[in-house]
Structure formats: C-alpha cells, structure tokens
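Structure first, then comments.
Apart from one protein chain that is not included, each protein chain of the complex appears where it belongs.
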C-alpha cells in the first residue's frame, strides 16, 4: 500500500517536475535561439553613401560573432563590382537630405559635374571623419567570414558577368537568400 | 526495500531522461520554427525598378512553400494600382546607379522627356532579359496565395479609392502588417 501510494505520488510529482524541467530547458533554449545568431542583408542600392550601411552592418554583426550573408542585387551589385570606385557615385539632386557644405539653389544641383562634385565631397567627408574606405570594408567583411553573394538573376539583367566581381564573391538566387533569412532574426533590405 | 529503491531510481532516472526528451523535442521544434515559414514585406516605393523586388521576393518565397503577405503603402500603392503601367516610372536623375546605355552629363538627365525615356529603356532592358512584366508578376503572386494588402491609411492620403486597385487586393492598416510580421523571420521594408 505504501509503495502503491509512492508510485502514484511519483507519477503526480513527475508531472509537476516535468513541467518545471521543460520550462527550465525552454528558458535556456530561447537564450540559445539560433535565429539570434544569423543576419541576412539585401544590398540593393548602388551609390557611394548607400554602400556603407550593408558593409558596416555586416562587419559589426560578424565582429560580434554572428553569421552574416549579404545578398547584392539590382543597383547593389555596384558595391562588389571590380570597378566599384567609378560605379559608386552620388547624386545630390536625388537626395535633398545630403548635407552640402554651402546652401545651393535646386537647379545648381542639376548642373553638369554636380554628381562628380557631390561624390568627391562625400568621399572627402568620409575620409576626414576616419570612415573606412569601401575597399577596406569589403576586405574586413570577407576576413570576418561574411558571405558576399551576388544575385545571379539581376546580374544578367544589368549585363554583368561573374568575372566582373571582386574576389571572394559567391553567386546565388532568391532561394539562397530565403534559406538564410528564414532562419535569421535580423533581415534587412537596404 | 527493493521497490523503494527502484522508485527512487526511477525518479532520478526520470530527470535525466526527461531533460533528454525535452532537448530532443526542442531540437525538432526549432526545425519547425513557425516563424521560418512566414514572410511579411512592406512595398513603399512607386517606380518601375522598385516594383520588382517585393513582387519577386514574394513570389520566390511563396513558391518555396512560405506564407507571404505584401503590404503596399506610400508610393508602393502604385504597384497594385489599376493604372500601374502609367504610374510606375523611372527617374534617371534620382538614381545615378541606374546603368545608362551612353554616359550622359548630369544636366541632360534632367531634360524634359528623360523620365519617359528612362522608363522605356528600363522596360525594354527588363523585357530583353526575359524578366516577367509587372502584370504577370502580380498574377503569379496572387496565384501562389500571396496576400496583397493595400494600406488603407496612406490610400486616403494619396487620394485613392479602394476601387482603384487591381482585383484580389485586400485592405488593412499597420495592425494587419504587425500581426503578420511579429510571427515572421523574414520582414523586409522595400
């Protein structure tokens, strides 16, 4: 009788205890949430200023131990093109939020040479502020193990060939992005 | 006595075994992570080039079995407007990253007719490269079960009425987006 009670008690104790154990393990599990270690970025813009956010975010995440993939698509292919220095330009007309050294009437912003001037100004501003040049940011990302993936569909639309891109670049389609992003808490379309 | 020991052993065995079972189930559970099957996209831009990313990503995700919602807001409402062919235009001035067939001084890019020319050029480039036209991409998304949701708040700001949109479009606000996105690993603001 005593033993029967004990068995019954054991059984009911079990349920309470089991739920407690499950909650403990779940608590630990949420902290180890694999999605919290993964980052999938789409880089879709091809101007000098917009080349920074994906490369900066990628490097920062990788430096803090996260697994990062950056997918370059559309105009973003410029960022990893061998000729990126010529391709990454800035239009001040396109962006009234760009800080200009001197206030300028809108038409002046559309004058010939202004894109070149704006690009130079931005480059020098970035340099003066100690911002890493794009070439170094590309290298830092690759060294930290960030996967730089060129979208093979848009690549063709823009008339590029695989050999047009810097060393270390991989190639893949939307499927490659989705398989990373669906397991990542941080997904950013830049 | 023997039985008492067995009960005690059973109890301690239980804990070890229970933790093992919990970890097994957790492992399986992470693989079935419901958030890995959900995609919530905001489409906020209204030019021809930027109409592609949300519709392409939506179709690709739905084709691989994911549950997709695209919320069209702000300028993105153009993409599902009945008159989308006239509304989705491209400004080359706005985008120095847009590949032009011939290098052009910046001012020329602002000449009357250039938006029309740039839009035609892009359309023909997309066509030559075998890219699906927007009309077909809209249909593909609807066939694959992608929910196309027009933001009812910005709709009013832009002076549109519900009947201005293509068939199959639903209507909803920020709440509709949040309820999808908070359960989705892939959230993209395009």
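Annotations
Each chain gets a letter, A and B, in the order it is written, and its residues are counted from 1.
Everything that follows uses one rule, which is that a residue touches a chain if its C-beta (ideal position, glycine included) is under 8 Å from a C-beta of that chain, and two chains touch if they have at least 3 such contacts.
Every value quoted in this text rests on a predicted model; they were computed, and no experiment measured them.
Interface note: of B:21, B:139 or B:166, the residue touching the hidden chain in the full complex is B:21. Contact with the chain that does not appear here is found for just one residue of A:48, A:61 or A:176, A:61. For subunit A, the residues in touch with the chain missing from this view are 3-4, 7, 10-11, 14-15, 18-19, 22-23, 26, 30, 33, 35-37, 39, 49, 52-53, 56-57, 60-61, 64, 66, 93-99, 105-110, 125-126, 129, 131, 185-190.
Think of the hidden chain as still there; on subunit B it touches residues 3, 6-7, 10, 13-14, 17-18, 21-22, 25-26, 29, 34-35, 42, 44-47, 73-75, 78, 87-91, 93-94, 110-115, 156-159, 173-175, 178, 181-185, 187-189.
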